[in-house]
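Here is the structure we will look at.
A single protein chain has been omitted from the complex, and every remaining protein chain is retained in its original position.
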Amino acid sequence: MSLLELSGVVRRFRVRRGPLRAPLIVEAVAGVSFTVERGRTLAIIGESGCGKSTTGRMALGMEAPDAGEVRFEGAPMPPPGSAAWRRMRTRMQMVFQDPLGALDKRLPIGRQIGEPLDIHRIGTPTERRDRVAALLDAVRLRPDQAHHYPHELSGGQRQRAVLARALASDPVLLVCDEPVSALDVSTQAQVVNLLIDLQAERYLALVFISHDLKLVRQIGERVLVMYLGRVVEEGTPEAVLHAPAHPYTRALVSAIPEPGERRVPRAVIGGEIPDPSARPSGCPFHPRCPIAVPLCRVELPPLKPLSASQSVACHLAHGDAAPPRVRAAA
Amino acid sequence: MVRFILFRLMRATLTVVLVVSFAFCILRLAGDPSQVVLGPNAPPDAVAAFRQAWGLQRPLYLQYLLYWNGILHGNFGNSMLDGRPVLAVVLSHIPATLEIMGPALLLSIAIGIPGGAFAALRRDTATDRAVMALSVAGFTVPSFVLGLGLVLVFAVLLHWLPAGGREGWSSAILPVMTLGFGGAAVLARFTRSAMAEVMGQPYIRAASAKGLPWRTVVQWHALPNALIPTVTVIGFMVGAMLAGAVVVESVFSWPGLGRLLVVAVGSRDVAVVQCILFLVAVTMVTANLVVDLLYGWLDPRILADARR
Partner (left out) sequence: MAEPAARLIDIRGLRVAFGGMEVVRGLDFSIGPGEAVGLVGESGSGKSVTWLAVTRLLGPAADISGSVLLAGEDLLRASPARMDHIRGRRIAMIFQDPASALNPVRRVGKQVAEALRLHRGMDAAAARAETIRLFDLVGLPDAAWRFGAYPHELSGGQNQRVMIAMALAGRPDLLVADEPTTALDATIQAQILDLLDRLRAEFGMALLLITHDLGVVSRVCDRIAVMYAGTIVEAAPADRLFRTAAHPYTRGLLGASPPLHGPRRRLTAIPGRVPEPFDMPPGCPFAPRCPEAEAACTHARPPLAPCAPDHVAACLHVPSPNRVMAHEPA
């Protein structure tokens, strides 16, 4: 039994277009499945519009899927806002991108870190105080900083305070949605190292959502690559990053600038990420794919294992279709 | 686009209907017109006859339906004071009000917008603070105080302008100034904040970076963009000025709609009051509709949102 299990979750949004027209149905997440265990890290990467944030929210039960199922510790996730769901908040927490937005400007961070304890009535007041002190220490903040307000701290310190608050109720699952994207490079390193250490110490299950492939390699044990609401590739960071099987992953990997790497030829794909409301037929990537064949336009490739450490959703990767005859290097 | 307009037209019509209905009920419930017109000591037969003549004995809903029926035929009833058709009475008072409202609106725009823009360009300097102080004074001082003050200075002390009445163009100056200053103050403040916000936008700096001279950036990029939200304020001001006209016309004995309304309310001349309210509602709603459409035309993002 996995700690967290998502099976074929789908999330649709209805976009209103005025009082006299039918609303547009946009599929932000179009069938995603994965499992996460305690002490393991799952990284989800993708660009804007791929549905990774929505998937993260569904994993925590903050949004109910329109199809498919989310199970936590073997039981179905209760509907958002219900009493059972609120009780589960102690077991799972989320960390967002903007630490300043996640913290209340008018309360000192010590109070905010202790808030989950107050809400869920965990421990006596003395125990709560001790726990807050321990948490501050765990995220490498000084005890005197408990009295500081968010604006008195740096970006990195704020994000660590957010982490401390997330860990207050001793959760088993932590979902981080772009937790370090708003920070400087040197601060990112601090927070990422901290996350890795905390996960090891507390045996947390970690879902790390990011657009930054390099970070994902650092922190992930398994990587899910999402495009337009679907998982196009899945595997270990080594497999996905160094031997990507899906053309999109290949393009993504080669798009990443690496310090020290000078002008190397790479597969820069053209085109824009399509609007989720105007989903291409068949494989969602086919309009931009350098190796697309007629089958790709018609049939959606399923996510199938390619090897023990890698799965991919591509007809050509599995040999289900012949590669195009002559194709100039992109 | 068509949907955009249609929706707003529907809303506008509904607003007018609601305003008129509300006025109808309130006026009927606020006291018996017959008492006011005939006096408190009138004999009951006279009162009954009066009520019979004016249809006041009918149930409320019937009066309501008959009223709307009348409107759709262009008949707003007759004045209880002199028996003339209400529509004619009201229409005859419109030119006088327009004579001061039109110029007042123009005055507000001519002073308010440049004043506000100027203050925004010299933000946080003495000039800015002076303009803003003036503007605060402009909209906090009640219009009758301002009006009477102007009368005191220009009519009583200096004898430059007449104190009231409607005779010759010089008698319009003080009422126009009174009506206009309040509007100018509001516009100045609003323009200043809209302008200041636009000036802080990245595209203004990018326009400068393009090599455009500062004057061009202000004239062609900053000011036009700041005017877009300001246009909506002007629509609102039309309504505010109509309300202001009531006070100003009373202060200056100006024979316009405002004064007519005051007299009609005082004498419970229900038909006249309702007709004026109807007119005011239609005017305000039209002004706001025009402004709405203008906004949609000026800022393409609005239509894009509506279209999606």
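By written order: A and B. Residues from 1 in each chain.
One rule holds in what follows: contacts are C-beta pairs under 8 Å (C-beta built on N, C-alpha and C of every residue); 3 or more make two chains touch, one makes a residue touch a chain.
What you see is a predicted model; the values in this text were computed from it and never measured.
Considering the whole complex, the residue from A:R11, A:R128 or A:R217 that touches the absent chain is A:R217. Remark: the omitted chain is touched by one listed residue; of B:T15, B:S193 or B:S208 this is B:S208. Contact between chain B and the unshown chain involves residues 201-203, 205-214, 221, 224-225, 228, 298-301, 304. In the full complex, chain A makes contact with the omitted chain through residues 47-48, 154, 156-157, 184-190, 192-193, 196, 211, 213-215, 217-218, 237, 241-242, 251-263, 266, 268-270, 272-273.
FYI, only the chains that are shown with their structure count from here on.
Chain centres here are Cα means. That of chain A falls 55 Å from that of chain B.
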